[in-house]
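See structure below.
Note that this complex is displayed minus one protein chain, with the remaining chains in position.
Presenting chain A:
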Amino acid sequence: MSLGIVIVSHVPEIAAGVTTLIKQVAADVSITFAGGTDDNQVGTSMAKISTAFDDNAADELLAFYDLGSAKMNLEMAIEMSDKSVHLYDTALVESAYTAASLLQAGVDLTAVEAQLAPLKIK
């Protein structure tokens, strides 16, 4: 069972930018993102998050987010998804980068989570 990463931000460019950053070290990890509202304003969209889950090639996902409503919309999308999604209250850039580099190195979920633990900030 493969592990993938989903990035959720209030701003489309942030979600895309973090994805660009971490893809550089994780060429073989499936990474998808959801940024902004449906009309690309600042905010988050449950529909975009659900699409990011569906489009991800992996069936087990690690999700990272920036602020407030991103977490609430992520949780609603998780409740509606068939995939198993792990949600982390960690610093977005650092934790997404940590997960990406470890997954690329073939590290298992338990070990990845151990490295994410000190990055919890919310």
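We adopt the following convention: a contact is a pair of C-beta atoms (placed from the backbone, for glycine too) under 8 Å apart; a residue touches a chain by one contact, two chains touch by 3 or more; residues count from 1.
Please note the rule applied: contacts and distances are computed from a predicted model.
**Student:** Would you kindly match the missing chain to its UniProt protein name, picking from "Alpha-ketoacid dehydrogenase subunit beta", "Dihydroxyacetone kinase subunit DhaL", "Hydrogenase 4 subunit B" or "Ion-translocating oxidoreductase complex subunit D"?
**Tutor:** Options "Alpha-ketoacid dehydrogenase subunit beta", "Dihydroxyacetone kinase subunit DhaL", "Hydrogenase 4 subunit B" or "Ion-translocating oxidoreductase complex subunit D" narrow down to "Dihydroxyacetone kinase subunit DhaL" for the missing chain.
**Student:** Considering the whole complex, which of A:51, A:69, A:101 or A:115 touches the chain not shown?
**Tutor:** A:69
**Student:** In the full complex, which of A:31, A:46 or A:119 touches the chain missing from this view?
**Tutor:** Of all options in A:31, A:46 or A:119, contact with the hidden chain holds for A:46.
**Student:** Based on the whole complex, identify which of A:37, A:81, A:101 or A:115 touches the chain you can't see.
**Tutor:** A:37
**Student:** What residue numbers in chain A mark contact with the hidden partner chain?
**Tutor:** 37-38, 41-47, 67-69, 72-73, 75-76
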